[in-house]
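What you see is the complex with one protein chain gone and the rest in place.
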Amino acid sequence: MSTRHILIAGLLGLLGLAFWHLAADYLPDAALNPTAAYYAAHAADQTGAPNLVTGIIITWRGLDTLGEVTVLFLTSAIVALVLAQSKAPAGAAGPGFLPAGELLATGTRMLLPLIALFGAYVIANGHLSPGGGFQGGAVLASGVLLALLAQPRMRIGHALLARVESVSGLGYILVGLAGLAFASGFLDTAFLPLGRFGALLSAGAIPLISVLIGLKVGAEFATILQSLEEGEDAAQEEDAA
Amino acid sequence: MIALALFTGFALILLGLYGALTNRDLIRMIVAFTIADTGVNVVLVAVGYLPGRTAPILDAAVPVAEAAARVIDPVPQALVLTAIVIGLGVTALMLAYAWRLFRARGSLDISDFTELKW
Amino acid sequence: MAEALLVPAVALGLGLVLAALRFLRGPHVLDRVVAFDGLTVISISALVLVALATGRGIYLDVALVYALLSFLGVIVAGRYLEGGE
Amino acid sequence: MSDAQRPLKLFATLLLFWMILNGSLAPDVFLAGLAISAAIAFLLPGGLSVLCGARLSLRGVGAALGFTGFFLRELVVANLRMAGLVLNPALPVRPAIVRVETRLTDPVARLLLANAITLTPGTLSVELSGRWLYVHWVVAETTDPQEATRAIVAGFENYLEVIYG
Amino acid sequence: MIPLSFLLALLVCAGALIAAGVALATASRATAVLGAGLVSLFASVLFVILAAPDVAMTEAAIGSGLTTFLFFFVMGRIRREGGK
Partner (left out) sequence: MTALGLAILTLGAVFLALGGLGLWRMPDTYTRIQAGTKATTLGTLLSMAGAGVLEPGWALKLALIVLFLMFTNPLSSQVLARAAHRARVPQAPQTVADALAEAEGEGAQ
């Protein structure tokens, strides 16, 4: 026991020594490296997106993002699968929280539309200001989480979530293929007009892809939250009742 | 400021790893893991920062022509952005397995799972 | 103006330190949750100060996320601790 | 409150918030806001907004302005008192949880009342059940429900009753 | 401009390290989860100071809201199913 602690502390000490050298000798570059400089110089004429991070995520590194969304989908599917195979002991099924009070319930009913609106704003302005599909999806999932907290019985159906998830995933692939057909390659967003730099509807297909990613990520997070919230047993209980 | 952020990030990684390796409680191991995760993100963002420059978003404050001379490296930010999202997925997966183990064995203490002992 | 912003920053830092001390001390878990709540609200003003100092209005979007979503963590903790620790 | 009006009021509130968020009056922003607000108001039938249940007459608007002014004044008073309390070395607190009564029935009005009480001098809503509101009071002047109601609730309730009557 | 950012960065870094220390040292699971949430809160402010608002927004929405929820929910279920 204690020898193990000492061993771990020693190993981590070695790692810390390596980190120390990395950090102490670190000197920031004076200028951007060539890749970043290229991205900064060509944001306006290639993607039309003032937010370079969104431009990189959706256009220049779009394939990585597609892969990442797939990984997230696999995660949510595996979480649901892992939890579906085990049942709660008799009499212990049901939510882990006590029922909410009236004030929280009313507050949730008032806040949910606002959170959804803010999520839509974050998604739609992803190419102009901080935000984009991933952030907006997280905000939307936070709305779902608030609904679960205030009214544990208030759930969006798993079937609906799965449908939103698969339709937006399919749409993402189709937009990518449209880039292959009408522009220079897979996931090239320039097949739609770039529009006026800095306007809401501009930057080619970037807002469209943002919306699809936002819906997909939001649905995946919501699936994870609901799987952890209910599990299989409580749903069966409802069916029986 | 970069050095400060780097040291904080590295310290968070070490603290998180130490906690994940020495705790016996599954939930607290996962908590320590998320702390290490945050530390990695801090280090990556700090490496992308250049002193005296501003966020890689072009608007009235940063015209397009000056962009390459005024903004910081956007590539690590794009990387970290996706890393955070995946990090949540990984945490959810670990918690799902922890819960499954709890239902199978009625305990969250790893010393009760003898076949995993090292 | 940048130097003048230091005065509010110091006052705000004092608030951060005091709330962090409460988080450190406890004694009950709910005291820590209260300190957490205070820290998130104070952070909103810190973000606005950073936005003022750098002159970038886009940072306000992050402050908006804090204002709208940071209370979720507090509510989750409160709802869990309702049933005892 | 008629049920047909509720989604419409929610839609109007959301559209207003959308325009404030974007801070622009461009036509594409407005059209996107129309679509998004309509979608949210349609998809969240249980949603409420501050306008829901409110009386949109001249008298209601006047009462709303009065409520806002009264609330801001009380907020400042609350903070000055709290500052005096915190900076006092003796820390003369006399806490109590007292029971007060409210006549309001509209859920939005009840929530606004509880929030206003939380932000005003020395009081904090703990629980709302039926017509009883349980309030934590830092420097309790009385424990009698009638007197406490007069001291804590009456000021806000007069305005809210006019708005959400 | 620099001293202000540096002052806030210093506070935030110290806060993150303290919160991590609390999270690892405490005996209570709930406090550990709160500590992790606080670490990601401070990290998010640090990201804004390091000029990464996109990352800060993600961390604020995910780190202090959704992750905390996952932990507390699983802990609530475990408490209900009779854990120790």
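Going by the order they are written in, the chains are A, B, C, D and E; count residues from 1 in each one.
Keep in mind that, in the parts below, contacts are C-beta pairs under 8 Å (C-beta built on N, C-alpha and C of every residue); 3 or more make two chains touch, one makes a residue touch a chain.
Because the structure is predicted, anything quoted here is derived from the model rather than measured.
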Listed by label, the shown chains touching the absent chain are A, C, D
Kindly state which of the options A:56, A:72 or A:111 is in contact with the chain not pictured.
A:111
Residue by residue, what part of chain C touches the chain that was omitted?
1, 4-5, 7-9, 11-12, 14-19, 21-22, 28, 30-31, 33-35, 37-38, 41-42, 44-45, 48-49, 51-52, 57, 60-61, 63-64, 67-68, 70-71, 74-75, 78-79, 81-85
Absent-chain interface as seen on chain D, which is shown:
17, 20-21, 23, 75-76, 78-79, 82-83, 85-87, 91, 93-99, 114-116, 118-119, 122-127, 132, 134, 136, 138, 140, 143, 145
May I ask you to list the residues on chain A that touch the chain which is not drawn?
98, 101, 103-104, 107, 110-111, 114
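Convention: only the chains that are shown with their structure count from here on.
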Neighbouring chains shared between chain A and chain D, ordered by label:
none
Remove chain D hypothetically, without shifting anything else, and describe the chain groups still held together by touching.
one piece
More contacting C-beta pairs: C-E or B-C? The answer is C-E
Where centres are the averaged C-alpha coordinates, which chain has the largest centre distance to chain B?
D
Using Cα averages as centroids, what's the distance between chain B and chain E in whole Å?
11
Could you grab the centroid distance between chain A and chain C? Build each centroid from C-alpha atoms only and quote it in angstrom.
24
Each of the following residues of chain B touches two or more other chains, namely 7, 18, 49, 54-57, 59, 72, 77, 81, 85, 88, 92, 95, 99, 103
Junction residues of chain D, two or more chains touched
none
Contacting chain pairs - touch in the sense defined above:
A-B, A-C, A-D, A-E, B-C, B-E, C-E
Could you pull out which chain B residues touch chain A in their complex?
2-3, 6-7, 10, 13-14, 17-18, 21-22, 47, 49-51, 55-59, 64, 67-69, 71-75, 77-78, 81-82, 85-86, 88-90, 92-93, 95-97, 99-100, 103-104
Chain A residues within the chain B interface of the complex
4-5, 8-9, 12, 15-16, 19-20, 22-24, 26, 28-33, 35-37, 39-41, 43-44, 50-53, 56-57, 61, 64-65, 68, 71-72, 75-76, 78-79, 82-83, 85-89, 128-130, 134, 138, 197-198, 217, 221, 224, 227-228
Please name which positions on chain E make contact with chain B in the complex.
2, 5-6, 9-10, 13, 16-17, 20-21, 23-24, 29, 32-33, 35-36, 39-40, 43, 46-47, 49-55, 58-59, 62-63, 66-67, 70-71, 74-75, 77-78, 81-84
